[in-house]
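Since the structure comes first, as structure tokens, the remarks are kept for the end.
In this view, the complex is presented without one of its protein chains, the others remaining in place.
Going by the order they are written in, the chains are A, B and C; count residues from 1 in each one.
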Amino acid sequence: MAESKTPLLDQLEGGTWPSFVKDMKQAAEKSPMAEDLLNQLELSYKEKIGHWKHGGIVGVKGYGAGVIGRYSDRPDLFPNVQAFHTMRVNHPTGWFYKTDKLRQLCDVWDKHGSRLTNMHGSTGDIILLGTKTENIQACFDDLSEAGFDLGGSGSALRTPSACVGPARCEWACIDSLDVCYNITMSFQDKMHRPMFPYKFKAKISACPNDCVASIARADFSVIGTWKGDIRIDQTEVEAYGASGLDINKEVINLCPTRCMEFDGKKMKIANEDCNHCMHCINLMPKALRQGEERGATILIGGKAPILEGALLSWVIVPFMKLEPPYDELKDLLERILDWWDEHGKSRERLGELIKRVGMRVFLKAVGLPAVPQMVKHPRTNPYVFFWPEDIKKEVK
Amino acid sequence: MAESKTPLLDQLEGGTWPSFVKDMKQAAEKSPMAEDLLNQLELSYKEKIGHWKHGGIVGVKGYGAGVIGRYSDRPDLFPNVQAFHTMRVNHPTGWFYKTDKLRQLCDVWDKHGSRLTNMHGSTGDIILLGTKTENIQACFDDLSEAGFDLGGSGSALRTPSACVGPARCEWACIDSLDVCYNITMSFQDKMHRPMFPYKFKAKISACPNDCVASIARADFSVIGTWKGDIRIDQTEVEAYGASGLDINKEVINLCPTRCMEFDGKKMKIANEDCNHCMHCINLMPKALRQGEERGATILIGGKAPILEGALLSWVIVPFMKLEPPYDELKDLLERILDWWDEHGKSRERLGELIKRVGMRVFLKAVGLPAVPQMVKHPRTNPYVFFWPEDIKKEVK
Amino acid sequence: MAKTDIGPPDYKEMLPPVIARNYGKWRYHEIPRPGVLVHTSESGEKLYSVRAGSARLLSTDHIREICELAEKFTKGYLRFTSRHNIEFLLEDEKVLPLLIEELQKKGYPVGGTGRSISNIIHTQGWIHCHTPATDGSGPVKALMDEIHEYFTSMTLPAHVRIALACCLNMCGAVHCSDIAILGIHRTVPKVDSERLPNVCEIPSTVASCPTGAIRGDVAKKTVTLIEDKCMYCGNCYTICPAMPIADPENDGISIWVGGKVSNARTAPSFSKLAIPYLPNNPPRWPETVEAVKNIIEVYAKGARKHERVGEWIERIGWERFFSLTGIPFTDKHIDDFDLATETFRSSTLFKWS
Partner (left out) sequence: MAKTDIGPPDYKEMLPPVIARNYGKWRYHEIPRPGVLVHTSESGEKLYSVRAGSARLLSTDHIREICELAEKFTKGYLRFTSRHNIEFLLEDEKVLPLLIEELQKKGYPVGGTGRSISNIIHTQGWIHCHTPATDGSGPVKALMDEIHEYFTSMTLPAHVRIALACCLNMCGAVHCSDIAILGIHRTVPKVDSERLPNVCEIPSTVASCPTGAIRGDVAKKTVTLIEDKCMYCGNCYTICPAMPIADPENDGISIWVGGKVSNARTAPSFSKLAIPYLPNNPPRWPETVEAVKNIIEVYAKGARKHERVGEWIERIGWERFFSLTGIPFTDKHIDDFDLATETFRSSTLFKWS
């Protein structure tokens, strides 16, 4: 038996965790593209360096986004990946699938691409991992035929994503899936035709547990929350106690605001001090339920480090009711996008623009009132700007 | 009876708190300078604006510091304060006085000045509040005769100050007074002859209560602290309990590291978790004493907002033993001053210089090892510099 | 010609009937065993979700295998999670053991729920990106092989979220993870002044540098580098192909800890630097695997129940974290970017360890 062409990668085939090498080899049997990808990867493992060049502009008719161009820097060795572009396909919200749809997707990709995918990319798209320039349009046509559309890329709105929310979670304070789908459909143009200073991401989590990491990974973060008292079912509380949960140690003492009490039988919560962290509810879903008035906190600016350093999204609306068709939310989003579009430099994320010009300028521009929930604490430096209207006519 | 020339200030003469107006009037009776000062102040109260111009360089032979020049912008109205400079006189460490010394000081000032003082200025000096240019040298000569010397001003080492420490406090971990006096005497030249990029302040507190606010108001902050277990006198603990102190509520539950226990009789401390905040000791001085190994934490960079924003001093040496003649401390101070002197821009405080060039550059320059106590937490951004010696010869 | 702007398939058509019936009516959940979630609705109906690990990089044939499983056991309904695991969604409790058995037979790890280590969010690396300092899938596979038992059990103090990114762009979750693996460069880019004028735009190249290490050279239509202002982020290379930065000898991996996204108990927070550099050592990155395992084990031993990695460290103090893990603290751990001073300790509050 001939010795392997991929001795290094072979060492990642065994082991208890699913192996991406297995999948690559599986695809390589039927796809020359996948085969060259595998071999180029082996070379990278040998040389400890990547072998991809910058991607040029590649795309489909009418769109400026959805395809990531990529070219091998060793086409001499790996001609089948000389051009090897990924297509980002917008996932069904919540990443729910019926197998027939998935199979359609696979068939399309086998026909036009490398037979390799990422389920899913970090932004949430279905990543069709590589095909030639000439296949892109035809692949898109068939995808569209199958009911799929491309996701965002470049300086566009990126594919929004949402936590599973009301589909399978008792803590959903908003319909994260519907909000996400609604935004996705309402802003199609902004997703497919990059016109922004830079990328813009939106993620929706239906409660403060933030299961899509919206506060860290989205410029526009929508996080469900509630008002009103946490509803306590005292019998279920006792049941949890009986079932071995050390309520005082694990719940009461870990309440960050120390607003809970448990005397061994009855649980009390000083709701005015609760900061809605979810901890107690997380531990006792049967016994504790969020308050009945539901809505979302809107935060903006989250992003990774490049350029000005990573940002976690900042509160700009502490509580907004979210009912279809979500006009208040979408109007706000529009105002924010317009302002950013007008004032942002090239490759300047929303958070970086606000960092540069100041929150007060942003708030005035989009017409939001300043509220204490926007800050951890008020400013500590005395470099306070006053608006002209604050000032008495000067009489120096 | 003629109507008062100071109707506004007169309204500050009554009341339960000692009145500075009374003192000004008292002085005004005997000193024309004080009288004009009083009247100029009345004008300021009327017009809501100050009437002092920038001070030019005024001083005494051989010194560049110690006198703050000041000129009235209404010499036409207040000729006796046309020039009205303050002299900063270095206070006896700890602000201790025997009355004979104080009286000498008063006599000198009556002879040469306005009969007004501040006991003391915010940096700690005795402020002799105002005299004419021609009186400065003679006043200094008499002060020197009486055993006093000027304090710092301008781009010099400012008058160091210390908490009362071992003279009257059971919590003194270092001899704050001796350290302060020793530094003051060792650095006389740097106090009187400004050669630095900007002002430089040193304050010494003998324990973490920091009664001279050294961490907030000094470029060089020395704060006493201890190692080793807090010594507990259990009978005194009970006594405090008996005397009405709610030990669990006021002490145990307020311990920031939650490392204390009290079962109603015995107190326990998990000393390895204690962060030496002083709270428990503050409340129970009879029962609790600091550990026996004494020393100081050295911090640098503290300052007010101008220019780059206020800074609280940063830890650079978590624990240093301090025994006379304090060579280790003074050597470190020398190294820091030399480095700042060499690299600081004009009017750039030490903290601002480090903010500009980076802590790692500073540490390397003064030869201090990096330790975790220097940071609240390690860096969150990935913009890490490596030293050339970290890098393998390149083989690109 | 294809229809455009149709958007993704409507998720409502993808929901299993039990979910359609109980949408928004879920009352509580239980985790009877690792990898299984049981959600009970107000109506009393139950939904069983079985979570299986995935490499994320899937061949179409592998996806078809997953489809077969779903068709056989869950009427063809499944989903993927925000961490790229597969979730089979079933109504019928009786089917549960059969599905799990079959999954295990086929080598799918079942777990990732509760106080476990779930899938590692990761990125393209050498498979499809042009800026990586290391690979994505490889280190993830090597590490998951080693810590696999934390995925299939729920024995940790709290859930531990791990992420990997192959360069400072940090596609994914590295900047806010309990433990993060980050590919880094350690040498400055090489300015190729031959190519640069043709392939790069000077102003945007200059603007791409976070630390202002790039100066435009109008005369030569190129740029010059102030080497000691460069911290090797690679962003200039993203903007300008004529500034390659990859350096096989010196590129490598850094380890980060203590990040968090949820609002549970404590606010979301960034990951902090634990280990500035480990060598890039394919195919199994032993140094990286060891370093992460060590942190997990020290955490598992020392943390209190429900304490995330960052919450544990905040309680014991960073000085103790470094002494317990045996990781050396260096000047590289001390921030020197724009907000650095906020991270300096301005108190005498610390422990002796």
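Simple rule for what comes next: a residue touches a chain if its C-beta (ideal position, glycine included) is under 8 Å from a C-beta of that chain, and two chains touch if they have at least 3 such contacts.
The shown structure was predicted, so the numbers you read here are calculated from the model rather than taken from an experiment.
Asks: Report, in label order, the displayed chains that the undisplayed chain touches.
Replies: For the complete complex, the undisplayed chain touches A, B, C.
Asks: Among A:83, A:150, A:215 or A:283, which residue is in touch with the absent chain?
Replies: That would be A:215, which touches the missing chain.
Asks: Spell out the interface residues on chain A facing the chain that's missing from view.
Replies: Residues of chain A in touch with the missing chain: 208, 210, 215, 223, 225, 227, 256-257, 272-277, 297, 299, 301, 311-315, 318-319, 351, 355, 358-361, 363-364, 370-386, 390-396.
Asks: Which parts of chain C are in contact with the chain that was left out?
Replies: Missing-chain contacts on chain C: residues 263, 267-268, 338-339, 341-342, 346-349.
Asks: For chain B, which residues lie in contact with the unshown chain of the complex?
Replies: Counting over the whole complex, chain B touches the hidden chain at residues 8-9, 11-12, 15-21, 23-24, 26-27, 34, 37, 41, 44-45, 47-55, 60-63, 68, 70, 84, 86, 90-103, 105-106, 109-110, 115-120, 122, 124, 129-130, 140-141, 143-145, 147-149, 161, 163-164, 166-170, 172, 175, 177, 181, 184-185, 188-189, 192, 208-213, 215-217, 223, 249-250, 254-256, 276-279, 282-283, 285-286, 304-310, 312, 345-347.
Quick note on the criterion: only the chains that are shown with their structure count from here on.
Asks: By CA centroid distance, what chain is farthest from chain C?
Replies: That would be chain B.
Asks: Taking each chain's centre as the mean position of its Cα atoms, how many Å separate chain A from chain C?
Replies: 13
Asks: Using the touch definition from the top, which residues of chain A touch two or more other chains?
Replies: 305, 309-310, in rising order.
Asks: At which residue positions does chain C touch at least two other chains?
Replies: Residues 168, 170, 175, 210, 233, 248, 270, 337 of chain C touch two or more partner chains.
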